[in-house]
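The next block holds one structure in the form of structure tokens; read it before the comments.
With one protein chain withheld, the remaining protein chains of the complex are depicted in position.
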Amino acid sequence: MAKIGVFVCQCGNNIARTVDTAEVAKYCSEQDGVVHVEDCKFMCSAPGQEMFKKAIKEKGLDACIVSACSPKMHEATFRNAAEAAGLNPFKVEIANIREQCSWVHDDKEIGTAKSKDLTKMMIERIKFNKPLERYVMPLTKRALIVGGGIAGIQASLDLAQAGVEVHIVEREPSLGGNMARLSETFPTLDCSQCIMTPRMVEVQNHPLITVHAYAELEQLSGFIGNFRARIRQKAKFVIDDLCTGCGECWEKCPFSTESEFEMGLVKRPIIYIPFPQAVPTVPVIDKTECPKILKDKCGLCADVCGPDCIDFTQQDEIKEIDFGAVIVATGFQLMPNVYREYGGWRPPHMTPKKLTAKMRKALPRSDAGRLVDVINGLEFERLASASGPTGGQIRRPSDGKIPEVVVFIACVGSRDCNKGVEYCSKICCMYTAKHTMLYQHAVHHGKSYVFYMDIRAGGKGYEEFINRAQNEGAQYIRGRVSRLTKKGDRILVKGADTLTGQAVDVEADMVVLATAMVPQGDSEQVAQTLGIGYDKHGFFSEQHPKLMPVESSTGGIYLAGACQGVKDIPETVSQASATAAKVLGLFSKDEMMRDPEIAIVDQEKCMNCWDCITVCPYLAIDRAELKDRNGNFRKWAAFVNPGLCQGCGICNTACRSKSIELMGYTNEQVYAQITAFGGDII
Amino acid sequence: MIEQIRNQARQLLENGDVDVVIGYAEGSDPSRTTPIFIRKAEDVEKLIYDPRCINSLPLYLNKRHEYTRKGWKKTAIIGKGCDIRAIVQLIAENQLKRDEIYILGVPCEGVVSHPEKWDGSLHDGNRASKCIGCDVMIPHETDFFPGEKPDVDRSSPYEATSKNVATLMELELDKRFAFWRTDFDRCFKCYACREVCPHCSCNTCITDETMPSWIDPAAHKKGVFSWHLTRAMHLVGRCTGCGECTRACPMGIQVDLFNQRMKEVVQESYSYKPGYSLEDKHPLITYKVDDREDFIK
Amino acid sequence: MSNIYQPDLMTITKVIQEAPGIKTFHLKFQDEEVANNFSFETGQFGEYSAFGAGESTFCIASSPTRPEHIECCFRETGKVTAALANLTEGDTIGFRGPYGNTFPLDDWKGKNLIFIGGGIALPPLRSVIWNCLDLREQDGRFGHISIVYGARSVQDLVYKREIEEWNQMENVTMVKTVDPGGETDDWDGHVGFVPHVLENDFKPDPENTVAIVCGPPIMIKFAFEALERLGFKQEQMVTTMENRMKCGLGKCGRCNIGSVYVCIDGPVFTATQLAALPNDF
Amino acid sequence: MGKKIVIHDFEPKIMAFVCKWCTYSGADLAGTSRMDYSPNVRMIRLPCSGRIDPQFMIKAFEQGADGVFISGCHPGDCHYNEGNYYARRRNTTFRQLMDFHGIDIERIEFSWISAAEAIKWTEVIDAFTEKVRELGRHPQYDDEVVDPYAQFLVQKDQESA
Partner (left out) sequence: MKTATLNKSDIGKCIDLLLQADLRVIAPRLQPQVDEDGPDALEVLTFTEVKSGEGHQVGKGLLPLNGVKEFLFAKHEPLFAYEKRGKKIEIIPVHHEYPQTVIIGVRPCDAASIASLESVFSDANAGFEDPFFTERRSRTTFITYSCTAPDSSCFCTSVELSPDSAKGSDLHLTEIGDGRLHVEVITKAGEAVAKQLQELLKGEGDQATREKAGAEVTEKLTRIRDSAPIMDWLMDTANFDDEMWQRLGEKCIGCGACTFVCPTCHCFDIVDENKGSKGYRVKIWDSCQFDHFTLHASGHNPRDWQYKRYRNRFNCKFKIYPEKFETPGCVGCGRCIRACPVNLDITEYMAEVAHKATNPNAIKAE
């Protein structure tokens, strides 16, 4: 390593104006280990690079310093050039004497002195640079998509169309997610089912897409390019391959329970598909309700099934499949139960997390003390949907009457640290406006009021959409509703108009709450299964809020749709396509090259305290058992997975015994740099 | 009380439940006690416990003593509260498994600060200052405790602050500096303060590293300052306050004051005290998004 | 006031990469006078410094019969050796020495010699091998010379050229071996641990023979045992110890085995001497 | 461009440890925008402020730095998500420790500087250099400056008097 070459660039006049490059070169030539110096007009020019390569070859240089512009500019250039000349690229360092010296200092003396110092620091540092080899990793070109809402559907189609094999794991018996519930969608008011169903069918028919409906991701191991997923295919008690989707079974099923898809507004049979356009059209038996499974009574469906595909003994099935990338598209739910707040009694304080845990026990509709006609947005969507329980007629749940007066309340649970979540759910303004219109279109004489805090309609055509809603008759009142109470068969809405400062009381037939959009109830658990980060609400965290908004904190796992934050459909779809692009980028090569500037562990020194494991943001560190020659267990030690490590070096700092070290920024390198600046002691 | 402990120890050894009992025995002069490893049931009579039992025995449980502990599958150890905190911390740091040890807890009324100060009884003049405000006089994590263990509330994240630290903090900066310079002048880097620390359990301490030389190995001013900064930093949020480093220092340097000061900082900033939970992660490897940052420009 | 800790400066005239991580330096004193006054005998060692990193102990790997330069051969194991490994021709290093006792060549007159070495322990042997070969050339003072040398793998063998040279020499038996698993396809030597090959394949005759063993402590132990089984007596077995040392002057206190300081009373010991030492090595 | 640099009798040595994503880029931007700041600082580029080991700061002081400057991305902006949070905790404690040793923590500056904050970079660096210049040479390891023993005893005596 004692053969260091130093190349001082004048950068035309950019550096030479305030730095005497010849002087710097001369100074460097006197340094320990430097065997070659060059003072050059333009290092990055073709002749400059040629000279650089020539010097490496002819002088047999084993390390090079280029004193020039910021490493951000040309570090890669010179590293590549060195590689071409047969020198390990990581034996090239840049001393930044332009952006951080010549351009910020006027005085030539100072500029020269500082340049000398900066270069000297690099000379000392490079003596400890180790030649590093990029890691080559295999790559499985198959993508896993968790969640089959519109985000998952979009991403899968984009990928499959580009020739990538895709598997979708969907928890429910059908694809579709929340969008399938919507009636018409803002800002164009086109029918949700109409635009969605063709895509679902396309997914089903695409030869490269495999849908695991009614399945869950149980475990994900491995790392970018090399994941292995354990997928639990929940028992449907129906044999997929045989079922023709004729519907005999669900039509004959004598028992029923509340329909999740219909938000409990109506009932569904025990063997069911969630909604008529479901994909796949294979029904499942709800084993928690089925009397045949629970107490061996009934079994009617099996009798009626022509192809004989009912199998009550079916077990959950575990499939292990390898993937190269994962797209998470698990979506959202509406904050459950908040409307109790307006129901005349105070609920216990609950965070959204706790609320969601309780969601499963969705409140029974017939609950006496409740205001049955206070519903949430999705329920309204179902009421307004042509395929919904009322066939698109807006009728209130309690008695089926067509409501004359409907009050819409925005921001229920959103923007409210105390009773809900701090953030703005962003889509509520829009869908509330949509709802007023849908209502208005369905009930021409009806009167709709909207209590709102602010109108947020920042989207293409969104403000116009709100204006349209107001023009079509919705009365917007800026203010909070303090209480909802029962008054006869109506609901008394007590509110205030903060613009006029007056109390407003409205007697409504139905109240629609625009409740906050929150993550799925199990999002934290899902995040842990996947090994990705999540924020305090439970939304999955993106790698960087601005520059890497679709990457999760773990390499190879991408985020699409509402699982990452509140989104409407256009945003969801764009993000889904973005993840597809990322995956395609990853799959564009046959194997992966990983930067070697990653952490490695000195396993003998490691005292297995696992501090590094705690701090690593990428879960890149694992526990390894060291064996002796005879294969007996000797000790535990940390082990860095080069596929996961992103090279932040946080572990390096956290490790007290300094058993883990970040290549390219080793302690010795940094120390050499510090010491070189320290000045004289003799 | 010690009789109950002896009986329990005897039983453990006789039944083969443990291979060894680590405890205290009479030392080589009347003011001192010494650690003892008891392997035979008949030797349990040697066990004693009184305020002279200063040593932090969990030291022998950390990895540096692997050689000594070779072949011990299960170890019983006599622990006063502060030592048990050290054990708990070792477990939390994965240096020890809970089921490898059997904790014979002892109620403790405090220990003497130095053997030299022992005059036959414990009183305010010789009770170690670490014992003031101690909330584990009835230890928290035990397998055996002589008698009933009353419930003690240890939920407060604050431990008593040290009077000595307060005195030093009141000094002006340059005086504090002068004080430490005087002290550090004496330090010859024997590293006794490190070796007695139950939490300095690294296979190779970074001070013994040569690539790079983390701190100058010499006992000159630079070397000593760097050593003490390093040591104190490594113990932030981990030091369980046994005070052994100060006691072990043959040059009378009160090294534990750094740890005590850092204890206060950690309490103030992160409401954290080590050695109470088998799972907690220490504050330097955890964070909160809204941690204090009043000093950051 | 002469400073016993102050090294003389030497220039590296040649660097040879012997095996991965192992290098040989050829060294010449920079000061004429020092060079003229310098003499050493085989078996002795020196303290070599890489300025900025510190000092390390290596034996002098060249033979006193070839005094044009001295050689050392070292493996990269730590700070100093890493720093040394970074030096190239023309660079300066420091040297203190020679220190320690020497191989008792006079006692070996007229005897057959077997040199047994493992891994990086060939350098000290190489010095004495060449010394003996050269002396035998001069006056035929030694009988047959055999060399048993092994390393973990073919790659790790040092002095590959000289092994071949010895192999070609008349009146020299060269037995080379690598540990099981370390052989290559074109390997023509033995496969097995040195003591094993010595005992089972080579089977030297103890009659009028001295065995000189060098290697890691564990190899020395097994080689001695093997030799004893072959009928060698303790006084026929010689070794050199490589205890860790800093000063080489009997002061820093770390190389002692009982009251014996390897740096001043060693590094060359006969098995008889070792047997009398406490079990502290 | 160009305030004139005045060379003072004492020019402090300032060691800066910065993350390469934010602060280093911010400093680069200062260059590209031809801003001007004091030349006393030497930067060591690290991947993340979470990589800044207190050991580096100790070493820098030990090696004669008069001030140490640490900087990384603003909270929430860390390229690695959380590195700067760990850095913050480390420094909270490390500063207090230095303070307890009697070392002026004004000599350690911690700042969040994003890649866009070139102006902030120059301002903070200039102010810090000025501050350290006023504090003077870092006396920590100088044998000559004071006889600490005498000084301490004198102070003790004065106090008791």
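Letters A, B, C and D mark the chains in the order given here, with residues in each chain numbered from 1 onward.
One rule holds in what follows: a contact is a pair of C-beta atoms (placed from the backbone, for glycine too) under 8 Å apart; a residue touches a chain by one contact, two chains touch by 3 or more.
None of these values were measured; they are calculated from a predicted model.
Asker: Looking at B:Q8, B:T33 or B:T286, which makes contact with the chain not pictured?
Answerer: Counting the whole complex, the residue in contact with the absent chain is B:T33.
Asker: Looking beyond the chains shown, say which of C:P67, C:P180 or C:P216 touches the absent one.
Answerer: Checking each option in C:P67, C:P180 or C:P216, the one touching the absent chain turns out to be C:P216.
Asker: So which bits of chain B touch the chain we can't see?
Answerer: 27-29, 32-37, 55, 59-60, 64-65, 67-68, 113-114, 116-117, 124-129, 163-164, 167-168, 179, 182-183, 186, 188-192, 194-196, 204, 208, 213, 216-220, 223, 243-244, 246-252, 254, 257
Asker: Across the whole complex, list the residues on chain C that are touched by the chain not included here.
Answerer: Contacting residues on chain C, toward the hidden partner: 1-7, 9, 49, 51-55, 75, 77-78, 81, 90-92, 94, 216-218, 242-244, 246-247, 249-259, 261, 264, 276-281.
Asker: Extract the touching residues of chain A with respect to the undisplayed chain.
Answerer: So the residues of chain A touching the unseen chain are 30-32, 34, 120, 124, 675-676, 678-682.
The rule is short, and it goes like this: only the chains that are shown with their structure count from here on.
Asker: Once you find the CA centre of chain C and the CA centre of chain D, what distance in Å lies between them?
Answerer: 52
Asker: Can you compute the centre-to-centre distance for chain A and chain C, using the mean CA position of each chain? Integer Å is fine.
Answerer: The separation of the two C-alpha centroids amounts to 63 Å.
Asker: Could you list which residues of chain A touch at least two other chains?
Answerer: 615, 654, 667, 671
Asker: Got the chain C residues that touch at least 2 other chains?
Answerer: Expected reply: no residues.
Asker: Please output the residues of chain B touching chain D within their complex, sorted ascending.
Answerer: On the chain B side, the touching residues are 165, 168-169, 171, 173-182, 185, 206, 214-216, 220-222, 225-226, 228-230, 232-233, 236-237, 257-258, 261-262, 265-266, 269-270, 283-289, 291-293, 295-297.
Asker: If you look only at chain C, which of its residues touch chain A in the complex?
Answerer: Contacts found on chain C: 86-88, 91.
Asker: Flag every residue of chain D that touches chain B in the complex, lowest number first.
Answerer: 54-55, 58-59, 62, 75-76, 82, 85-86, 88-105, 109-112, 124, 139-141, 143, 146, 148-149, 151-152, 155
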